[in-house]
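Scroll down for the structure; my scribbles are underneath it.
Note that one protein chain is taken out, while the other chains of the complex remain in position.
Letters A, B and C mark the chains as written, and numbering starts fresh at 1 in each.
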Amino acid sequence: MHALLILAPFLGSFILNLPFRKVNKRLSFGVCAALFLLQMAVILIPDFGLNKINPAALANIFNFDLGVDALSKVMLFCIGLVALVTLCTNSLFLKDSDDKFNFINVLLIAVSGMNGIVLAKDIFSLYVFLEITAVASFILIAFNREELGLEGAFKYILLSSIATVLMIAGIALFFLVSGSTHFAAIHSALLAQDKSLLINLAIALFVSALFIKGGLMPFHGWLPDAYSSAPAASSVFLAGIVTKAAGVYVLIRILVSIAGFSLTLKSVLLFVGAFSAIIGAIAALTQTDFKRMLSYSSISQIGYIILGVGTGTVLGLAGAALHIFNHAVFKSLLFMNSAAVEKALGTRDISKMGGLGSQMPVTGLTSVLGSLSCAGIPPLAGFWSKLIIIIALWSAGFKTYAVIAILGSVLTLAYFLSLQRSVFFGKLNAEFKNIKEAGFSLLFPMILLGVITLGVGIFLPLVLDKFILSFNAVLGG
Amino acid sequence: MFLDLIILILLVIAALWTVMTRSLLRASLGLALVSAILTLIMFNMDASLAAVFELSVCAGLIPVLFISVISLTQPLTFKEAVEHMRSRMARFWELPLIVLILGVILVLLSAKFKAKLPALETQASARFVLWHLRQLDLLGQIIILFGGVFGVAVLFKERKKRG
Amino acid sequence: MTAIALLLTIIIPLFSGVGMFIFPQKMRRVKEALLILSSLAGLCLSVFLFKQDFTFNLPWIGPGLGLSFRMYNFSAFMLLSTGFFGFLIASYSVVFMQGKKFVSQFYGYFLLCLGFSNGVFLADNLLAMLFFWEGFLVLIFGMIAVGNKDAFKTATKAFIIVGITDLCLMAGIALTAHLSGTMVISSINLPLNNTLANLAFILLMVGAISKGGAMPFHSWIPDAAIDAPLPFMSLIPAALEKLLGIYFLTRIALDLFQFTAHSALSTLLMVVGALTIILAVMMALVQKDYKRLLSYHAISQVGYMILGIGTALPVGIVGGIFHMINNALYKSGLFLTAGSVEKQTGTTNLEKLGGLGRKMPVTFGCFLITAFAISGVWPFNGFFSKELVYDAAIERGWIFYLAAVLGSFFTAASFLKLGHAAFLGKLGSENTKTKEAHWSMLFPMAVIAIVCVVFGVFNQLPLNHLIQPVLAGKLAGHNFSGFPASMKLVVITCVVLFLALVNHILGVRAKGSGLHALDHIRYAPGLAKIYDLAEKRFFDPYNWGLGLVGIISRISLGIDRGINWLSDGLTVRLAYGFSSGIRKMHTGNYSVYLAWSLVGMLVIFGFLVIF
Partner (left out) sequence: MVSAIFVVLLLVIGIYCILATYNLIRVLIGVEILIKAVTLLIIAAGRQNGNMALAQAMVVSIIVIEVVIMTIAVGVVLGIHRYNNSLDSRKIRKLKG
């Protein structure tokens, strides 16, 4: 009964808003954390239970058509993880208990929406949940109602609305030719069609919409603004999972379940992916704002994921899914590092920093882990996903793109090294002599994510083939 | 058929007016007008459920929302208004032309956009579809409304002390 | 039990060696005790393991790469020697190193060296052997580097020379493993009938003789003699390196390949040996520094061993191995006497020394015995091993015999000069208050001197129990112990030694001092020029290499500058310029972003439609 994954966060926020607010406020953090932990546990331990909890009564009342495969499982796990981490980050940043409570509510709505995206097997339901996620992210970005936050939120709202308009247009065209909105029905209807202009238009609309949502170049304009202006916890959440669930995952799902991989479509994906990977990395080189640099890095990494998807092979998909997971881990980690630095220093300007490693050892160390994983240095987790993507590109015959991917890795290393050098190493600015390490609620998730990066990197080779094989079903279905 | 076409042309003209009119207030009303004409089209196409929703929500609620915002903001001074008008004319005069030319082009091109349509037999009622087949969407609507409430709580909340 | 003892011979030195680096600087006494005890433990274990014969396997990193050890008579002999020298030199260096810098580092490297060489001797797997062998390389670097100011340069030199030859060894091992299909030493026995096998032999041989210090891989040793701490010289170039190099050379010749007399490879080895003898001893003749002179002899003596083993005759191999152990004995003894002279007078420059015989009688005595031994005077051990080598050499060609005998002549001459200059003659004014060295420094010297005599007089003892078992089946009933078989050669040796004495007396008459007794050779017509060049290190292959490297590096500098400009200048500037261009494009205007997206969408649509 996978509907519980959608219902539980929503009902959680619903129950928290019933009377006895004072009690509920106190409970909210625990309830929320428990829900996210439970979500991760459900995915990790299959016997734990979604398959077993199948009350017939519920099934009779509700008629939800949901499906789960390896890709959704990766996404569900990432959602739980990043949401948990965001929760911890947030508890350090918002002082006001009302704010905290509202944040948790919005977070629950967002998680509910993303779980819906991941589980939906109907294109219109998917759109509905996409909008839920989008609305929640708008609120999260504008949460502090600071000037820049509102500006970033407005840009995101605008571009996101355009994307949804394009998407509804695409849905309408699919609906026109199939008379249904179910994945399978549309897929079979498309197979019956000739290669017509209408279908190409629909696919182009859809792909462009998802490129906007995912922040691929040149559809990325909103992304650096929204990420860098959002409150710390919101950036962690947005960069860690929202754009991946709303953009990349949906794109993969549409391609796999509806559109199929034609050679032209593959070339579009590969080109956009490589373009984002390289240009995003180059743009990150000269950034002076910590979070903005990370935003451009996100664009670059999403480019890698799309490169993996663009191969259209099982290996490429598995690499993309793994990179989604890794990106969720290391980008949340890096955004948390930036949050810790910002909290301690009151600025995000890299050029003013230096030598923070001695004052903030945990932040420094974990950020090194995150950066190296992002740049794909063995034995960290990022290495494996990039390796798989590059191998997939090479073996699918896209050798130029494989070389570009490697080049992008070098660029990634370049900007992260310059970031590390100017933030955590070098001479300590006298102004910041008395700064302290961030609080426990930030350190704990940082260490957790650092350990995951390292642990996955070390132990992944043991289960890698199993992991990749599980993606056969994704492409087959 | 002819009536349909007239209404559709009216729709476009209403939209053009909405976009090009100088006053924000009139633009909001224009939006309501667009919604109303869309409602007509929906009725004409036997989409009564959607039409009712469109009329009540889009023609009613959303313009009200915009108008309330406009009333919260200060009106322009006379000088600004003149400047504003001039720049608007400079930016918008070509829009009707574009729309017209594009319309002609599209009429010529429309033959190319063809698709095999599915043969559907059974016709369930819209209510049945909405309440029984689209339960997931309904759940989504409830959640998004809930999210909207939180959004209002966050964004429209009066600021404490800090100003 | 024996297996554990076997592992302990490697593990104890390694652990206590690492411990030297870990323990704080202040625990000097503890470290000294640890050094002595560990080396003593090594000696005891090797005695315990003596005459054992077994193989011991440790599962390692995968199939076919088992870490296997083999204990048999040759290994036992080598282990015993390592333990013996290790213990003696350890107890010597405890006193010698007092007040020097980097003491604990030196102790650490010392013990690690013992452990690693034990590893080489015991390994029955080429890969495992290579591991210990390469480890030794690093240790040599470390041990030289803790010497005086110029030591680092010398250490680098040693590292490069030995490193390059070790690469040859590595290639040889790879080739051997490829040819034989196994890495297990005891199951390899390749015929030398094709080019690849010959190549593998030569590569392995280069590694082995370079470790032994033969020409042309010798040039770091004399430099190290000056720069490195003295116990290093006494332990590594004098004893352990010879043991390692000759041990492995013997293994190559006896076990790994079917190496036969009258083959081209055999001749090659003999030529290398003969050249090493002559050239190194010629250089030794003219040295004016105690340690440097000894170091050239350390090179020269290795020539005898290579010559002996190169003959591929049982008598030659026995002689070579016997000479190896003898050389290890007297050469480390000689270095130890050099050490006590240095410790007591503060210098090893022969110009400043003289007349020390009366002030340091025990040292002088030990020097006399070891010098007689190296010169090959009856009844000291060097005499017997040299006679065996002569015996083999003359069987392969009179020219080799001539080289060996000539070497012997010059050896005797240079030691007459050394002894005369250092211990006889007039006492230098600075050295009037010189005293005899500390007893714990004298003790190792004395033990070594006594062993020299014992191995000479009772040469049956080492030959029958230590050396001849190594050749086991190949001796064909011969027994080389006792007095040399060929009286003719003995007579020639006596004549040669007598001539050296006469030469020395004439030289002293002519120049008036022991130090300059050999100047007539130094300034002999024809030789003078060559010596001049040699003293400017013109013949040092390392310097040639450096010159070549200089030229290449100047060429590559040009290329590098170009690439540098491309990579640092152009690429980086391009990337940064590009980056700031991209930044300028992000104006913050959402209309621009929206336009990008729409244009992107139209392009995608167009692309999908067209293709």
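What we mean here is this: a contact is a pair of C-beta atoms (placed from the backbone, for glycine too) under 8 Å apart; a residue touches a chain by one contact, two chains touch by 3 or more.
As the structure is a computational prediction, the values presented were derived from the model and not from experiment.
Undergrad: Sort by label and list the shown chains the missing chain touches.
TA: Computed over the complete complex, the missing chain touches A, B, C.
Undergrad: Specify the residue from the set A:L107, A:L173 or A:V207 that touches the hidden chain.
TA: That would be A:L173, which touches the missing chain.
Undergrad: In the full complex, which of C:I399, C:L574 or C:A595 touches the chain missing from this view?
TA: Touching the chain that is not displayed is residue C:A595.
Undergrad: In the full complex, which residues of subunit A touch the absent chain?
TA: Within subunit A, the residues touching the omitted chain are 124, 128, 131, 134-135, 138-139, 142, 145, 147-148, 150-155, 157-158, 161-162, 165, 168-169, 171-173, 175-181, 224-225, 228-229, 287, 289, 292.
Undergrad: Residues on subunit C that touch the omitted chain in the whole complex?
TA: Residues of subunit C in touch with the missing chain: 583-584, 586-591, 594-595, 598.
Undergrad: So that we can see where the missing chain sits, which residues of subunit B does it touch?
TA: Here the touching residues of subunit B are 4-5, 8-9, 11-12, 15-16, 18-19, 24, 27-28, 31, 34-35, 38, 41-42, 45-47, 49-50, 53-54, 57-58, 61-62, 65-66, 69-70, 72-74, 87, 91-92, 95, 98-99, 102-103, 106-107, 110, 113, 117-118, 120, 123-126, 128-130, 133-134, 137, 140-141, 144-145, 147-148, 151-152, 154-156.
Rule of thumb we're sticking to: only the chains that are shown with their structure count from here on.
Undergrad: Make each chain a node and each touching pair an edge, then name the shape: line, ring, star, complete, other.
TA: line
Undergrad: Which chain maximises the distance between its CA centroid and that of subunit B?
TA: C
Undergrad: Closest chain to the overall C-alpha centroid, by per-chain C-alpha centroid: which is it?
TA: That would be A.
Undergrad: Compute the distance, rounded to whole Å, between the mean C-alpha positions of subunit B and subunit C.
TA: From the centre of subunit B to the centre of subunit C is 91 Å.
Undergrad: Which positions in subunit A touch two or more other chains at once?
TA: In subunit A, the residues touching two or more other chains are 197, 201.
Undergrad: Send over the residues of subunit B in touch with two or more other chains.
TA: none
Undergrad: Any idea which subunit C residues touch subunit A in the complex?
TA: Checking each residue of subunit C against subunit A gives 575-576, 578-580, 582-583, 586, 588, 590, 592-594, 596-601, 604-605, 607-609, 611.
Undergrad: Hey, which residues of subunit A end up touching subunit B in the complex?
TA: Touching subunit B from subunit A are residues 6-7, 10, 13-14, 62-66, 96, 102, 105-106, 109-110, 112-113, 116, 120, 122, 124-125, 128-129, 131-132, 135-136, 138-139, 142-143, 145, 176-180, 189, 192-194, 196-199, 201.
Undergrad: Help me check something: in the complex, which residues belonging to subunit A touch subunit C?
TA: Listed in rising order, the residues of subunit A that touch subunit C are 154-155, 158-159, 162, 166, 197, 200-201, 203-205, 207-208, 211-212, 218-222, 224-225, 263-265, 267-268, 279, 282-287, 411, 414.
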